[in-house]
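Okay, structure first, notes after.
The other protein chains are all here in position, but one chain of the complex has been omitted.
Chain lettering (A, B, C and D) follows the sequence in which the chains are written, and residue indices restart at 1 in each chain.
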Amino acid sequence: KKYDPGASDKEIKVGNTNPYSGPASAYGAIGKSIAAYFRMVNDRGGINGRKLNFISYDDGYSPPKTVEMARKLVEQDQVGTPSNTAIHKYMNAKKVPQLFVATGATKWNDAKSFPWTMGWQPNYQTEARIYARHILQTKPNAKIAVLYQNDDYGKDYLKGFEDGLGPQAQKMIVAKASYEVSEPTVDSQILQLKSSGADVFFNITTPKFAAQAIRAAYDSGWKPTHYLNNVSNSVGSVLKPAGIEKAVGIITSAYVKDPTDKRWANDPGMKAWRDFMAKYNPDGDTSDPFNVYGYTVAATLEQVLKQCGDTLTRENVMKQAASLKRFRIDTLLPGITISTGPSDYAPIEAMQLERFNGHEFELFGEVISNEQ
Amino acid sequence: MEAVLLQVLAGLATGGIYASLALALVMIYQATHLVNFAQGEMAMFATYIAWSLVNAGVGYWPAFLLTVLIAFVLGVLIERVVIRPVENAPVLAVVVVFIGLLVILNSVAGWIFTYTIKSFPSPFPPALGIRYMSPHQVGALLVTLIVLALLYLFFRFTPLGLAMRAAAQNPVSSRLVGIRVGWMLALGWGLAAAVGAVAGMMVAPIVYLDPNMMSGILLYAFAAALLGGIDSPGGAVVGGLVVGVLENLLGAFVIGNELKLVVALVLIVGVLLVRPSGFFGSVQVSRV
Amino acid sequence: MTALLEVADLRASYGATRVLHGIEFSLGERSITAVLGANGAGKTTTLRALCGMVRTEGEIRFAGQRIAGRRTEDIARLGIAHVPDGRGTFLYLTTEENLRLGAYARKDKRAVARDVERMYAYFPRLKERRRQQAGTLSGGEQQMLAVSRALMLAPKLLLLDEPSFGLAPLVVRELFGILRAINAESGVSMLLVEQNAAMALELADHACVIETGRVVIAGTAAELKRDDGVRRAYLGY
Amino acid sequence: MSKKLVTVTILLIVLACVLPLVLTNYRTFQATLVLVYAIALLGLNILTGYNGQISLGHGAFYAIGAYAAAMLMDQAGMPYWATIPIAGAVCLVIGFLFGLPALRLEGLYLALATFALAVSMPPILKAHFLEKWTGGVQGIVIVKPDPPAWLAAAGVKLSADQWLYYFVLAIAIVLFIAGWNLISGRVGRALVAIRDHHTAAEAMGINSAIYKSLAFGVSAMYTGIAGALGAIAVQFVAPDSFTVFLSITFLVGIVVGGLASLSGALHGALFIQFVPNIADELSKAAPWAVFGVFLIGFVYLMPTGVAGALRALTRRRSSGKLLHPKEALP
Partner (left out) sequence: MAAGAEQALLRVQDVAVRFGGIVALDGVSFDVPAGRIVGLIGPNGAGKTTLFNCISRLYPCERGDIAFAGRSLLGVPRHRIAALGIGRTFQNLALFRTMSVLENVMVGRHSRSRGGFFSAAVRLPYAVRADAEARGKARELLALLDLERFADSSVAALPFGTQKRVELARALAAEPKLLLLDEPASGLNHEEVGAIGALIRSLRERLELTVLLVEHHMQLLMSLSDWVVALNFGRRIAEGTPAEVRNHPELVRAYLGTAASFST
């Protein structure tokens, strides 16, 4: 048995910061469902006999607060594995595993410069590249319009997309419009994009704006091939509000199951998730994909800690995190698995394209994987 | 040319959103001489009430009226319970209470209703739509104009409206002439909350209902209300529409989306430098 | 003479500082009492206490009802009008709106409209300025407005805190004539705090002198006019 | 300054000096942030508390100071300590220039203008044409300064956190003393006179235009210096660190701490640093609701802020005259 600060015979401390307040409080659902999941694990007897102690602080989505809270986790609470952005360098300097950062920004999968940090979901650039490839295959002469959120997330997608289009990018992308989260609507942006005459629309937006964009595009009579980023592909919380009929034909990609998609109504994995929600997270919204997300992340972490056995050193945690082999969780889409390696810090790298048929998403094509 | 027209119309539609909340700000200003930063969150909360009613099977218009009523009562209650104790505190302390109220309402709404967006029904028949505007956008603008007319009449022609303005300006003298200042304040809060509720229900179908629905809009409404002149309901609406259109045109044709808000704000502040009490605000001279 | 207003052991304070230490007097129906006193004696505070504008203890009866501790607006609605210290103008409303507010507690619209015209007849200057923002009126004009606004309530009791403050000599004389007429015609009782003691004692039937929060001399106006101390301090002969 | 006040101040300074010796590095870091916020709040208090100009946009000056420091360190390779005066100077100039047109605006209209400044800051920092220097949406990561070599040579061993704390503490003491001198003398009286009665102040010969814009400048300078120190402490700047919420937090800080009071800046800093954390500990479901309740509770109990309440306590014991709170403050 070997321990580093944060672990003992009795418990393993897992730290986390999450925006429970502030403009991004929607992400708070992730933290809450992770906490709920760990309660479930503890009810089942914990991991290798140790209880999980999940300590989560509110970072208000503000970088200074995140730094402070991360330091609190590491120095005050002596936790094992917190996650997250302004603290990137700090965590690596302190050699604290920063696992499964809840964002797809590419910088989280950089094993070389930041060996103590690992993302979780397919990174934004990978996803954007998949769309780009699909466009190049199906519509090589497309005129593309892009709507993106003017921040880290939006810019990351945009970069992946432009990289994916390659040298063609400058020519193919005929219009780009950005928006700020504080803006009430993106109607104006949609009109700008429409008037560019584009026939392909890449929609890099968070749920509220995605729904607005889908509706506005449809209402304005613009009928491009519509690619929607994975962040906002929930049927229940995006397409429905936008108007189901307005969303027909939208192409997106997926790796977790959408809790509002009828396809998974009787799926055992999602059933287990729903039971979990009912029992451990009754306040949570069962149409909110963030709750599936948190659940799945927590399950991944559970697996890593299981693999660690009795050697709960920070080094071993990182090592085990980097040696997940085709690990599967039932809330992931069929065919999607989690694999990592010493130089592969991107746990999920596969996704599948899907198209909305007016009732549900239909997967098409292969599971597309970037797995080396 | 058509692109410009489209942007102008879309700007009017969003401007109508700003205008409707700006009216609530004018209302509360007239009644208290303060701008309630929690006004947007109160409107958001009222909209959730409406949403719950509609979801429970109440028809749209009954739910609408009921919500306006509930919002009025809640507004009165908030004044009586939360604001009353700081009646005599310095202005900025009251502003801090508003901020407290804002974060409480926002947080509690997220807790009760979660952060996933909800669609909110629109009551307007498709016939209301014109070529480039959806029926709801047209309808919401009309409703805003109706609220404007009501507020104008209220302040201009009713003794109550006059008493309310008096109470906000000089509570001591108001009491001396028999105005129940406490009631005026509560009434002002109630009416502002009711106006806000209408705004929320008109806004929600456009931007979708979520706990942060109004936080962004409040800034625009604040700017709009001041641009028009904080004590002028008509000014609030004009201000709202101007801000909406201005922002769209700047974003689409002049400066780009990234900096359109910045430039719009610079222009608004620029206008205020020339007209320090807005387009239609009354100039309040004080002399020695 | 029945008492319209009876005050007993009236004490009042600002924050922790007590200013009135047991004022005692009564004011008859249709009568006018003048209150004299040095700077800071507590005259203004007495009027404020009657209207519930400061923290008070003690007994105040108006037309038989206890009004101590009641809210200012309720006291006003009983028919007590107040020309406050410092005029209390609604600075950002027009002259006419100020007048209309004075009658806020009254129901009869027509009578109110008549009274507005009456005030304009008393003070033609106000009529010229009817649409002007009241805060821009000259000091004396605002004082006329303050008196008129109080009269607009059609009160039973009128509390006047230095009504002649800042008025030109001619207007002061007219004002006292108006007060006398109103008292005679409508039987409005008045409590008059006035620095122009000679005129005040001329108008009033009763008078008292307040010193540091206590009534030190009280009596009929005629008696006070003969009092040596009063003559030296307030009348100057 | 009364004798008692001098004693209390000296005691506080001594206490502040021993603090990092008994605290963990993390707590020291938090204490550093408190000092940083105290400087920022002092700046805002000079403007809003003493001079009566309401600013809902001081987060912008904090941001400018922070970016000035970060950019100078990151791109010009300047040592951290040298960036502080530059950040202060930049903010002084920008604040002064902003203060000039702001002269025409009063009350709510000024609040809007400053609010606009705060709202504009993140988009400007993200703006494409500045990306080269500001790092765009990603911001700039900077390294934490190590204690200088001469300290180690002198045999004093300090952690980076401790060193930074003392560095900030020294600056804070200097700035607080300067602030005290400023407001207790001729200039301070002029600032308050302008707040209390603008016209009379001018009739007394006070050039209110100059005073008001200089107050803006000095206030911005304080806040800008705080921003620079804050950036160094947090080792990171990004546009999203400086949203309007920061500005509003500052306003909350000076009101809760006490308007027009030097010690109020410190009380306010403690509040904005620790109360959100406490709220978060109490409720994950709705931390802001708890925070809001705290906020309102503080205002109920102490409408003139912590400093005002303390002052009232001591004053009641000594002389006895209490002002109506409304008269005491803008």
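Just so it is clear, contacts are C-beta pairs under 8 Å (C-beta built on N, C-alpha and C of every residue); 3 or more make two chains touch, one makes a residue touch a chain.
Just so it is clear, the model here is predicted, and its values are computed rather than measured.
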Visible chains in contact with the missing one: B, C, D
Touching the absent chain when the full complex is considered, from C:26, C:94 or C:195: C:195
Absent-chain contact - pick from D:54, D:142, D:206 or D:233: D:206
Which of D:188, D:230 or D:305 contacts the chain that the document leaves out: D:188
Chain not shown: contacting residue from D:128, D:157 or D:197: D:197
Which residue of C:26, C:94, C:136 or C:220 touches the chain not shown here: C:136
Residue numbers in subunit B that touch the chain omitted from display: 287-288
Where the missing chain touches subunit D, by residue: 178-179, 181-182, 185-190, 192-193, 195-197, 199-208, 214, 218, 260, 321, 323-324, 327-329
Positions on subunit C where the hidden chain makes contact: 14, 17, 36-40, 44, 85-86, 125, 129, 132, 136-141, 143-144, 162, 165-173, 195, 197, 232-236
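Criterion: only the chains that are shown with their structure count from here on.
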Of B-C and B-D, whichever chain pair has more C-beta contact pairs: B-D
Centre-most chain [mean C-alpha coordinates]: B
Centroid-based (C-alpha) most distant chain relative to subunit A: C
Centre-of-Cα separation between subunit C and subunit A, whole angstrom: 74
Whole-Å gap separating subunit C and subunit D, where each centre is the average of the chain's CA atoms: 50
Touching two or more other chains - residues of subunit C: none
Residue numbers of subunit D (touch at least two other chains): 119, 123, 126, 285-288, 291, 324
Residue numbers on subunit B that touch subunit D, as the complex places them: 29, 35, 82, 85-86, 88-97, 99-104, 106-108, 110-111, 219, 222-223, 226, 230, 258-259, 261-262, 265-266, 268-269, 272-273, 276-278, 288
Subunit B contact footprint on subunit C (complex, rising order): 51, 53, 71-73, 76-77, 81-82, 84, 88-93, 97, 100-105, 133, 135-136, 149-150, 152-153
Residues of subunit D touching subunit A in the complex: 24-27, 29-30, 33, 119, 122-123, 126, 136-139, 141, 230, 234-238, 240-241, 243, 245-246, 276-277, 279-280, 284-288, 291
